[in-house]
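With one protein chain removed, the remaining protein chains of the complex are shown where they sit.
Showing chain A:
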């Protein structure tokens, strides 16, 4: 069985907020580390890493601890003339990093610094006749890119730039026998993909496409005896699924179908209590990705002293409120 018995609560520390804040802060100027071997392997997705780090800090109520004065210009330096953003200033534009960039600017309340029409142009240029989105001009199709497109345009207030109905139709084609969704039609349900599809349907107010009970049951079956969640049947639990699965359950109103106490204990047992950060499983090495998604999962479950996160937008609720107010004509 893919699980281990969860540790009794007394062994598990509470959320070590200060340690995690220190851990994330150490990545504040990640682009200055190009000489370090370990960063060569991550440079192509620094933009996403920065979004994960900033969001984690925002949920911890410590966004101002990050060097926003340096981060925002760095983000802008990654924009290409076609409006898209790359993973770093040396990387080509791509849908994934365009979303991350826009999310960062939203977190920092600096959306005015970006030309919304230019970004919308770029995103819209990647929609295919069948409603799907490619990640860039090289043609990879994936429902992740649909979510990126819809969320990015929602943040900058330009959803009219694309054919929303066609986008939703493509998502519907990716639905599987188990009520879940894959990356393209015919591909296996996987919690990460499932989140991007549910998020897309949530943004477009088309959740009726989802077979709610069937799908949420599939999601609650992700919880293993460890208390953690896996991403699909017979796989190992991983902290990141605390987000991918829980956000869907939250959107669909079925958070109570998993054992939140057991999941909370699992996430907390994945903390590095010396150097801070959260890892995929207990005693593994921490990273920014799992640190954010662990904290995000805890936030969804109402863990104390964390800001609320919006399960659709993957941003703090107060940031989403600010975005919506900004996009609403006076």
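Points worth noting:
Following the convention adopted for this analysis, contacts are C-beta pairs under 8 Å (C-beta built on N, C-alpha and C of every residue); 3 or more make two chains touch, one makes a residue touch a chain; residues count from 1.
The rule is short, and it goes like this: contacts and distances are computed from a predicted model.
Per the UniProt record, the absent chain's protein name among "Alanine aminotransferase 1", "Geranylgeranyl transferase type-2 subunit alpha", "Cytochrome c oxidase subunit 4" or "Exosome complex component RRP43" is "Geranylgeranyl transferase type-2 subunit alpha". Residue A:182 is the one among A:49, A:182 or A:276 that touches the chain not shown. Across A:83, A:297 or A:316, the residue that sits in touch with the chain not pictured is A:83.
Here the missing chain is touched by one residue of A:22, A:65, A:140 or A:284, and it is A:140.
Of the options A:258, A:278 or A:300, the residue whose C-beta touches the omitted chain is A:258. Panel shows chain A; residues 1, 40-41, 43-45, 80-83, 86-87, 90-92, 94, 118, 120-122, 124-132, 134, 136-142, 158, 160-163, 165-166, 168-170, 172-173, 175-179, 182-190, 206, 208-209, 211-218, 220-221, 223, 225, 227, 232-235, 254, 256-259, 262 of it touch the chain omitted from the view.
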